[in-house]
Structures are given as C-alpha cells and as structure tokens.
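Got a structure for you, questions after.
All protein chains but one are shown at their positions in the complex.
We call the chains A and B, going by the order they appear; numbering starts again at 1 in every chain.
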Amino acid sequence: MTRGERKTLWLGLAFISPWIIGFLVFTLYPLAASIYYSFCDYDVISKPVWIGALNYKDMVTDSVFWKSLGNTFYFAALSLPLSLIVALLIAVLLNNPVVGRPAFRTFFFLPSLVPQVAIAMIWLWIFNGKFGLLNYALKWFGLDGPNWLADENWTKPSLVLTSLWGVGGSVVIYLAALQDVSRELYESAEIDGASAFTKLWHITIPMISPVIYFNLIMGIIGALQVFSGPYIMFGGGGPNRSALFYAVYLYENAFSYFQMGYACAMAWVLFLIILFLTWAATSSTRKHVYYAGE
Amino acid sequence: MKHFLGRIAIYLLLIGGSAIFLVPLLWMLSTALKPIDQTMSMPPTWLPYRLYQQQAGGLVEVKSLEAIESPSALIQLPDAGALTVIPLQRMQDGQLKSTDALGAEILVPVKIIKEIPATRENPWSRIAVVDVAADDHEGETHVAAKDWDVVPASTLIHKTSFRWDNFTKAVKAMKYFPMYLKNTLILCFLTIIGTVSSSALAAYGFARIPWRGRNKVFVIALATMMVPFPVVMVPIYSLFRTLGWIGTLKPLWVGSFCAAAFNVFLLRQFFMTIPKDLSDAARIDGCGEFRIFLQIILPLCKPALMVIGLFQFMASWNDFLGPLIYLTNQKDFTLALGLQFFQSQHGGTEWHYLMAASTLVVLPVIVLFFFTQKTFIEGISMTGIKG
Partner (left out) sequence: MISKTRLPILFCALLAAVAVATFSAGCSKQPNDRTPDGRIIVQYWEKWTGFESDAMQAIVDDFNASQDKIWVEKLTVSAIDRKMMLATAGGNPPDIAGLWAFSVNNYAEKSALTPLDKMLEKAGITRDHYIPVYWDLCEMHGHMWALPSTPASLALHWNKKMFRDAGLDPERPPRTIAELDAMAEKLTVVSVTRNGKKIRVHYPDLTPEEKEKKDFDLLQLGYVPSEPGWWNALWGYWFGGSIWDGDRTLTANSPENVAAMTWFQSYPLKYGLNNIQTFGSSFGNPSSPQSPFLAGQIAMVLQGVWMYNFIDKYSPEMEWGAAAFPSVDAEKLPNVTVAEGDVLVIPRGARHPEEAFEFIKYVNTQGPMEKLCLGQRKFSPLATMSDDFIRKHPNPYIKTFIELAKSPNARTVPRMSVWLIYSDEMGVAFGQVGTLLTTPQAALDDVQRRTQWKFDRVMRRWDLVKEDRMKEWSQ
C-alpha cells in the first residue's frame, strides 16, 4: 500500500467512523452477546449462567411458542398476498390517466402515515362489538358481523384488515415503478389486440417484478416481526392467545418473565426463519424477476 | 363506448377505494368531537349535535336520556311518588303489574300522568334540560336528575355542534401530555440531527473516497439490515442498563448518531450521481475532503437529506417498542407510549377522549405531510425502486 493509498484508507475510515462505531456497539457485539445469552439462563439482574441448549430444547416443547409461531405465519400468509394485491390494484388504477391523480394518491397514502399506536386505537374503535362502525356497515349488506376482537377466529383477520389500511406506502412505490414502464410496450401490445388483463399479466407485472420482489422481502421481514398492533390491541394475546404473535411472546419472555436467555434463543430462531424465507423467496422468484440490462 | 365505461369504472373504484381508506380517519375525527353519549349511539351519527327544545323562554338545550319506541305511559308510583315510564302491556285496568319478593304477581295502583303513543316510526324521547353550569369535566353533559319530560322525538331540534373542548379535556385526562410532546420533540430533534449528520458522513466515505476494501465493508453494512431488532434487543438493553440509562431518553437517540445502514445506502446512491469532476476541481483549489463534503456535496444533496430527515422524524414520532422497553417513568413517556398508556387506563369507555388524543398524535404528521408532500412521495418511491 502506498502512502497515498494509506491516507485515503484512513480518510475513508474516518468518514464512515459513525457507522463503524454503530456497527460494533449496536450490531456486532449484540449479535455475539445474543448468541451467548441464548445458551444461558439470564434475567439481566444477575450474571448469565450457561445452561447449554436448554432454551432451544424448551422451545420445542413450549406449546405457547408454537402457537405464537403459528399465529404469525397465519397472519403473514394472509396479509402479505392481500396487501400485495390490494396495493398493486390501487397502483394500476392510479396509473391510468385520471383527473385528480395526486389527490387520490394522497387519500390512499395518508393512512400509512398514521402512527402504529393511533392505528391500533382507531381500529379498536371500529372493531368494537357494540358500537363499532364496521359491523354497522356490514349490516347494510345484511351481514351480521362477528365480534372481531373477542372471537378467537376473527382476531387475526381483524389485524390483517388493519394492516391493509396501511398499504399506501407500497402503492406509491408501485406507482413510481409503473410510471417507469415504457409506453411503447403497451402500445405494441394494443396493436396485437391484447386485453387489459393480458397487458397487466404479461407486461406490467414482469416489468415491475424487481419492485414486487423487494416489497415481498421487506414484507416477510416486517410481517414476522409485527409487534405494536397486536400488542396494543390484544395485550397479552387476546382470546385464547389467538393474537399472540411471535414478537409479542418474545417481548413477554424478555420483559414480563425476564427470561432473557429464552428470548434471545427465540430471536435467533426468528432470524433463521427470516433468512430461510428470504433465501427461498429469492431462489423461487429468480427466474421471474426481470432486471433491466440483464 | 367500451372505453368510456372503463373510465367510469376506474373513477368509481378510485372514489370508493379512497373513501374506504379515509373513513377510519374521519370516524376518528368525528368521534373526537362528540360527547360521550353520542359515541355510543346505534346507528352511529357522523356529525356531533346538540338537542334543543322550544320552550316558553326560547330554545333550551336538552339531552335525550332514552328513546321510547312502543306505546307507554308516564306514571307516578304510589308511595315514593317517583315518576317512571312503563310500556303499556305492563298496565292492566290502570294498575301496574308487578311481582312481590317471592315472584307472585300483584297489581299496584298508580297514577297515569301522560299517555305516550310512541311507535317505532314515531319514537318519543325522554329528555332532561342540560345543566350548562355543571357541564365541565368528564365530557358528559350534566342534567338535573329530577327534571325530565317525555316528548315526541320529532319536536326536538338538532343542531350540529362540535365539542372542540374534548381536545383540552383529553389533554388534561392524559395528565402529562405536554411532557409527552416535549419528550417526543426532543427525540425527533436529536435523532434527525444524529441520523442526517452521521449518515451523510458515512455515505460520503462509501461513495466518494476510493479507499481499499470499501465495497466489501459496504456489503457488510447492507447485510446488517437483515438483522431483526429482537436479536439485538436484549444485549442492547443490558448494555444501557450497565450504563444506567434505562429510564432516560438516551437509549432512544444516542444510536441515531451511528449511521444506520439503510440511510447510508440511500445517500450513497445519491452521492454517486454527482460528477466526480466537481470534487476534483475543488481538490485542485486546495480544498480538504471535509470541506468538499460540507460545501460542495451536501448543498447538492439537500433533497436526499430532507428525505432522510423526514423518515427519521416519522420513525421517532411513531416508535413504540423502543419507549416501551427503555422508559419507566410516566413523565419520560413519548406521545406514542403515552397514548397507549392512556388507553390501557381508560380504554373501553371514553372513546371520545381516546380519539381526540389519537387525533392530536396523528394531526402533526398529516400537516407535515401536506407541507412536504413532494419530498415524501419522491423519498418513498426512491426507497422502493433503488432497493
């Protein structure tokens, strides 16, 4: 390394030093400590005591753990495709040459700005069994709405509905992507007499597939970690723990039962699940994701 | 023609869809402006109102205590002399059917004051004059207990009236609202400064200084985005505990001075689009790297910095898990945590206050959005596409 190169190196490191410090203090050390704690009995108050793989073994037989994992997957499996479809549909609608597009875009986008806590409050009120707006609206259609928050079969769907309300961010992203799709493709398709659906399926979706893929990955990561909504709306997990999500149970283990070691072990399992799903999503969509210039 | 119908369908879908998306917010606002009894009415009312009755001295504000939808009578009980409304089917020969302590049926002689020919289509209402002097806290309209009357509901006059004072009352009920606001603003201020300054520095280091191995380090930085917060939650908590920072605001903002990978990534993309000649020219003029960063690159990147600052504001304003873990004293709570705390204490009944408080938490964000709409939308689009 020449003197100049060394100088550049130090200069570069100096500039990224905030990140280096953050990486060491808030990522690398916690990762290492977290692995260690996951093999310990640790309650923060006294020193961690090594107990081998007991935390992981206990997890296998902990029925609440499985329930929370099941709930989380159920939620993710329902909310991910639904929000993808809803967001894409709205974006496609907005991508038409309509008058007042910015206003419509704003209307769809606004809810995604609302803080999680306020979202939970608003929907608690809308789902209210007695005076709730939703069941009143359902009555118009002759439907007798369920007791959303007290019926264990409906707690997760109610959270899915809540999450759908916040798809505005994805709508904006998809809309931006749609506007980058060249008009010529559509025009030539129209000459061939393609229907709207064919155009959507054969042009639009493939052309914006990288964005869909990106949203999918972020969605998986986010959905598996949902915390605030279920925690605020259902506290300890709702009727028969039907709304006890993985992150909520993890939080409870850490800060209600002070089984920090167990919480760390759970966190690592979550990490592995996320890594696996990301890998699975990547390899299964690789063939279908279109990257310009490839 | 087909084309025209398609356009109509698109507009209908857009209007219907955006209505569905807006209704929850409007419902929040509507509830926030109602007195408590109107929050619990079925069917729900959208516009809060006050009821008036035409009396000798002019319009008098009244409150509806209950609706009567079947033929009834206003009667006076024999001993206590209390007035009560009884459905007609409980009357027999001008006497009240009742049961004694053992369940045997008896007839009680009563005095009928007023016949009420109410039906479902033509309901009557039991009303009482609102005691304006007592109408202060609790958000309840107070009525004098004894002075009530029964009148046809159609004779009552509705006037739309928003209870703006719900906001002041909700703030009072939350007890430390000004503290919550102050803490939240402190956190927003510090984290925006921390994030913007540190991410800009780090992004510059990654984008515009050609040091050896920077691409490898940058990949590591990107990889850290995959780490879920729960994995590092316990060790970080333990670290802050050792420092004695639990129960203070510090754990919530100190970290923002250590550039987060996502922001570094966004800014780096932006920095790389700036022509290299610009810095080279400055270097020839004898400018140091830091001066180039401050005086040449940063001014060109204002939009990107705005985006990052805006996102950080949203993150700090909305953050719930962080305050939940680190804050122990109610006076140190942020708005988000304070709102949840208020709900856990008063939840279930005082929906008008809860919605008023929620409105106060939501409103600043929405106002901010309308002032910075362009930055917002561009920023969000940027995060999606470049990802």
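In the analysis below, a residue touches a chain if its C-beta (ideal position, glycine included) is under 8 Å from a C-beta of that chain, and two chains touch if they have at least 3 such contacts.
Computed from a predicted model, the values in this text were never measured in an experiment.
Engineer: In the complete assembly, which of A:Tyr29, A:Tyr56, A:Tyr186 or A:Phe258 touches the absent chain?
Structural biologist: A:Phe258
Engineer: Among A:Ile45, A:Val99 or A:Ile191, which one is in touch with the chain left out?
Structural biologist: Of these options, the touching residue for the absent chain is A:Ile45.
Engineer: Pick out the residues on chain A that sit against the missing chain.
Structural biologist: These residues of chain A touch the chain that is not shown: 41, 43-47, 49-52, 54, 58, 61, 255-256, 258.
Engineer: Could I get the residues of chain B that touch the absent chain, sorted low to high?
Structural biologist: 102-104, 186, 189-190, 193, 197, 241-242, 244-250, 257, 294-295, 298, 328
We take it that only the chains that are shown with their structure count from here on.
Engineer: Which of the residues in chain B end up touching chain A in this complex?
Structural biologist: It comes out as residues 6-7, 10-11, 13-14, 17-18, 21-25, 27-28, 31, 39-44, 198-199, 201-202, 204-206, 209-214, 217, 220-221, 224, 226-239, 241, 255, 257-261, 264, 289, 293, 314, 317-318, 320-321, 325, 335-337, 339-340, 343-344, 347, 351, 354-355, 357-358, 361-362, 365-366, 369, 373, 377, 380-381, 383-385, 387.
Engineer: Of all residues in chain A, which touch chain B in the complex?
Structural biologist: Of all residues in chain A, those touching chain B are 1, 5, 8-9, 11-19, 21-23, 25-27, 29-31, 33-34, 37, 42, 44, 90, 93-94, 96, 98, 104-111, 113-118, 120-126, 128, 130-131, 133, 136, 165, 168-170, 172-177, 180, 196, 211, 214-215, 218, 221, 224-225, 227-228, 231-232, 235, 247, 250-251, 254-255, 260, 263-264, 266-268, 270-271, 274-275, 278.
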